[in-house]
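What you see is the complex with one protein chain gone and the rest in place.
Read from first to last, the chains carry the letters A and B; within each, the first residue is number 1.
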Amino acid sequence: MNLTERIAELRERVRQQRPLLHHITNFVVMNDTANVTLHIGGLPVMAHAREEVAEMVAAAGALVLNPGTLTPEWVESMLVAGKRANELGVPIVLDPVGAGATALRTGSNRRLLEELKIAVVRGNSGEIGALTGMGGVVKGVEAVVEVDDPVEVARILASRYGTTVAITGSRDIITDGTRVFGVDNGHPMLKTITGTGCAATTMIAAFAAVERDFVLAATAGLACFGLAAEIAAQDARGPASFKVALFDAIYNLSREQILAGARVVEL
Amino acid sequence: MNLTERIAELRERVRQQRPLLHHITNFVVMNDTANVTLHIGGLPVMAHAREEVAEMVAAAGALVLNPGTLTPEWVESMLVAGKRANELGVPIVLDPVGAGATALRTGSNRRLLEELKIAVVRGNSGEIGALTGMGGVVKGVEAVVEVDDPVEVARILASRYGTTVAITGSRDIITDGTRVFGVDNGHPMLKTITGTGCAATTMIAAFAAVERDFVLAATAGLACFGLAAEIAAQDARGPASFKVALFDAIYNLSREQILAGARVVEL
Partner (left out) sequence: MNLTERIAELRERVRQQRPLLHHITNFVVMNDTANVTLHIGGLPVMAHAREEVAEMVAAAGALVLNPGTLTPEWVESMLVAGKRANELGVPIVLDPVGAGATALRTGSNRRLLEELKIAVVRGNSGEIGALTGMGGVVKGVEAVVEVDDPVEVARILASRYGTTVAITGSRDIITDGTRVFGVDNGHPMLKTITGTGCAATTMIAAFAAVERDFVLAATAGLACFGLAAEIAAQDARGPASFKVALFDAIYNLSREQILAGARVVEL
């Protein structure tokens, strides 16, 4: 199987296995990422109480940690859930929302990377730059200045923490520090709605739940997400109708569409 | 009036009385259930601070308790609001999201049932099974194994707590332990979006606010919700366009549609 065929096969595997994706995520996107989980074929649960996260994650295929509206208490719950996930071999996908924007965000995300074994980190160029200390500027949750060399920045973070790093942008970069993939799917309309980064992270988690080659899983998640955005943009009249079409397209995404439309390269 | 005519009459009563539905609910569905409240004809308010819930519920036509993203503090607020609701005769509708999935969820929902007089409990087969201790398996918030005999399970829970129990599924079952109704409205697309159980609970609350025969109110709420789903599915292109059409259909749901489409039986 070539790379595109493997992605199509993984997309089908998600539908068949219906992995539970346990999210400890931000208030802005909870509804959206629960829906994306269902549309790609998984089961969502949002649970953040310290009293239950260790028990909940034991049933999960993957754990999503997204401190987009963090408080210290939520970060503690993420650590409790994450440690249990590590014990059980449940892959963790981290979305370091707004790293670089405040000390709390940069520090909390670094702590999650240091205290947990993270399978995949997905962020924008500014967030990943802030975590490596190699530049990029984040305003709120947006990268307003990109890093100079995303491949190099991703490689460095991946090597430092023994993780897979995905930087999303006009070309998505995915690397474990050795292998590097690029995904050229996507659409500018993704910048006009909130939570598309978070939704991309959920897509990665769905694939990471069914495929332990996390570079491949992250690449597949981002290719499917970007391709769905391209399909959705075809008859959108603005960002809200684009979002409706995007979610429909994730649900409907077929083997044929992936084989014809996924644009993935090994770099 | 036959049963269908009574449902049509109740739907109109909600529109005329505009009951305030006080929700203490989960973060995933707050926006959706506020919208469903408006669309069916009520006024929504989401208020969870222990300092105000007793005052807020005094203005309400019904109180919705939905511990879908619970913490112990939120459960305490639910108890404060619930006790005041009981004093005032404001009906409480409980959605035991994820009961069976963790000890916190099962225990918190049992506690709400034990310490409060609940008018209606609505859950999926696994959740209601977990509360009775009669089987069903919940993964996250989804029933992945159904109970063998939903009518019997619903009857037992209803009798134990002196409440009305609604189990939603391909046929919805509603009982107070004596009378049993079945609702055959609904559509498989409801499984493809998050929060449809929570939305169904809000529909029940809207009817419970205007009709003290809670078996009838719950039956009416579920019939209207399922019928709206059937109408919505007719030209949906996927789950997100289905959701838009579902919410439009709830708002537009007319006497004529109910008389022609409600499929309700006394068992």
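Everything below uses one rule, namely that a contact is a pair of C-beta atoms (placed from the backbone, for glycine too) under 8 Å apart; a residue touches a chain by one contact, two chains touch by 3 or more.
Just so you know, these numbers come straight off a predicted model, no measurement behind them.
When the full complex is taken into account, the listed residue touching the unshown chain is A:Arg105, out of A:Arg18, A:Arg105 or A:His187. Considering the whole complex, the residue from B:Ala8, B:Val120, B:Ala166 or B:Ala249 that touches the absent chain is B:Ala249. Even with one chain removed from view, chain B keeps its contact list with that chain: residues 20, 22, 27, 30-31, 34-35, 37-39, 43-49, 51-52, 55-56, 59-60, 243-249, 251-252.
Residues of chain A that touch the chain left out of view are 26-29, 31-32, 68-72, 98, 101-105, 139-142, 144, 191-195, 237-241, 244.
Definition applied: only the chains that are shown with their structure count from here on.
Centres computed as Cα averages put chain A at a distance of 33 Å from chain B.
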